[in-house]
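The other protein chains are all here in position, but one chain of the complex has been omitted.
This part shows subunit A:
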Amino acid sequence: MRRTYQTAKYLCLLGWSTFVVFPFLWALSTSFKDANAVTSGATYIPWLEFEPSTKGWQSLFASGSQGINIVTPFINSTMVTLIASVISLILGTLAAYGLSRYQFRAGFVKNSDITFFFISQRIMPPIVLAIPFFLMLKEIGGLDTIAGLVLVYIALLLPIAVWVMIDFFGSIPPELDEMAMIDGCTPIGAFFRVILPNSVAGIVVAGMFCLIFGWNDFFFAFILTFTKTQLLPVAIVSLNSSVTPWWSLSAFALISVTPLALVAVVVERFMSRGSLAGAFR
């Protein structure tokens, strides 16, 4: 009985894993194909089903007109995502702490309204925000610049950071802040000395979300940039011309996924060591 259950469990997990991993497998095999292999049906196993070619990977690292410039979009994406994520995390953590510990009141506006205001930024479909963002960036000369994109991404990532951190601070008993103040901390001291060191888990999770959403955004990167400041998702799509070089595109896509995959592996290691396990019941 137990054996059957275990077998069924692993079969289910295997099926699901295959479903999840398949797109990567497809991209990996395609990145080693040439035009012929790509058009001759679905094949996956090199040498057996198709003759592997490194043309796709070579084109990424070749220089001159033959090559595709992946370095600049990679650096751009890294800068925009990192700067926007860090600023969003700092602002979001402070805002969330304030909202979770103090009661604000401005007329009919209360804490729950302010929290909703943050989250409501993500309720609107992005297309609604596109034109206002475009006009505003144009006004301040931020179109097609790193700084402009960082501003817009902060607006997009801040709600995520606030949302995750409010929830996290809610799980830390307020008695801990009170105890810190009784023991001689100022309210700000209590936050930095006691609450922040106990919030690493929440900050890591919020940071992960910010990185994922920032790194993967295509829509705003596409609308708000032209040629000077290109981000990775846009650079990948722009490979798509009259003849789509599926091999280069696949190699490019795999490279663009790598940083997030690395972050996920590191965070997972960190979490399984127990240092992020909840300290509070």
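Here is the rule we use: contacts are C-beta pairs under 8 Å (C-beta built on N, C-alpha and C of every residue); 3 or more make two chains touch, one makes a residue touch a chain; residues count from 1.
Operating definition for what follows: contacts and distances are computed from a predicted model.
Q: Considering only the chain that is not displayed, what protein name does its UniProt record carry among "TIGR02186 family protein", "ABC transporter ATP-binding protein", "Acyl-CoA dehydrogenase" or "Luciferase-like domain-containing protein"?
A: Going by UniProt, the chain not displayed is called "ABC transporter ATP-binding protein".
Q: From the list A:V109, A:M181 or A:L262, which touches the chain that is not on show?
A: Of the candidates A:V109, A:M181 or A:L262, A:M181 is in touch with the missing chain.
Q: Extract the touching residues of subunit A with respect to the undisplayed chain.
A: On the subunit A side, contact with the omitted chain comes from 173, 175-176, 178-186, 189, 194, 197-198, 279-280.
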